[in-house]
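What follows is chain A.
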Amino acid sequence: MIRTFSFLDVVFIVSALRFTLALAGIAFCGGALLGAIVLVLRVLPLAPLNWLAAGYIGLLQGTPLLGQLFLFYFGLSIVGLNVSAWFAATLALSFYASAFLAEIWRGCVQSVPRTQWEASAALGLTFLQQLRWVVVPQALRLSIPPTVGFGVQVVKNTSLASAIGFVELMRAGQIVNNITFSPLCAYLTAAACYWAICFSMSRLSQRLERRLHVAH
Partner candidate 1 sequence: MTSGARIVTRVTLSRQDDTGVAGRVVNYSFQFGALAPYGDLIVEGAFQTLRLSAITMAVGLAIGLAGALARTSRVALARWAATAYVEIIRNTPLLVQLFVVFFGLPSLGVKLGAGAAALVALSVNLGAYATEIIRAGIDSVHKSQVEAGLSLGLTNLQVFRHIVLYQASKAVYPALASQFILLMLATSIASQIGADELFHAGAYVDSRTFRSFEVYAVITAVYLILALIFRALFGALHAVAFGPLSRRRR
Partner candidate 2 sequence: MSLIELHDVRKNFGPLEVLRGVSLCIHEGEIVAVIGPSGSGKSTMLRCLNGLEKIQGGRIVVDGTVVSAPGADLIGLRQRVGIVFQSLNLFPHLTVERNVTLALTVAKKMHAAAAGEIAREVLGRVGLGDKLLAYPDELSGGQQQRVAIARSLAMRPKVMLLDEITSALDPELVGEVLRVLEQLASDGMTMLLVTHEIGFARNVANRIVFMHEGRLWEEGPARDTLTAPRTRELQSFLSAVLH
């Protein structure tokens, strides 16, 4: 049954936004937790752990997310788990995010000037104390813009979950297109929703950046 694109379709697409945000939010949190662990492995002064972490990061950054998504989707079913697209997408996106976040944060820790380490060491602080009181607070401040920037990437990447059948913004657009045969309306509506979220996040990041600079 074909009907013309109407306001109801807009509502349908926009209401799918919550699934996009849910997936993005959970994947980002999962990625952040995992990423923190990977980061520690990457910077700890133990070579084998560094290599392990570096290999993990290299693998996830050197392969397409779509491929990782499909591998999780089909791989999980091999172990007989009840695979919902939702579950596979969440896992895949979390692992993907963890690798990128670990690299971003490593860059931030490394950009804290060497002299900060030396000055705090000269004051008699241990490695962990230096990290906790001097280096990490500064690295944290530096990390906010790129981390929020990556958050925007995560939101956009949720669109790929449509390829394994998860109904989020992109899939909702496809569904509406199949009914109304108005691809421009359907996909531009979905695009507008993505744009609204991502643009706001970018602006927020800029404002945060400015405020943090002013405070210090």
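Keep in mind how these were chosen: all candidates are chains of the complex that A comes from, given by their letters.
Observations, loosely collected:
In this section, a residue touches a chain if its C-beta (ideal position, glycine included) is under 8 Å from a C-beta of that chain, and two chains touch if they have at least 3 such contacts; residues count from 1.
Everything numeric here is computed off the predicted structure, so don't read it as measured data.
Note on chain A: across 1 or 2, the candidate touching it in the complex is 1; the others do not touch it there.
Of all residues in chain A, those touching candidate 1 in their complex are 12, 15, 19, 59, 62-68, 70-71, 74-75, 77-86, 152, 156-160, 162-163, 165-167, 170, 173-175, 177, 182-184, 187-188, 190-191, 194-195, 198-199, 202.
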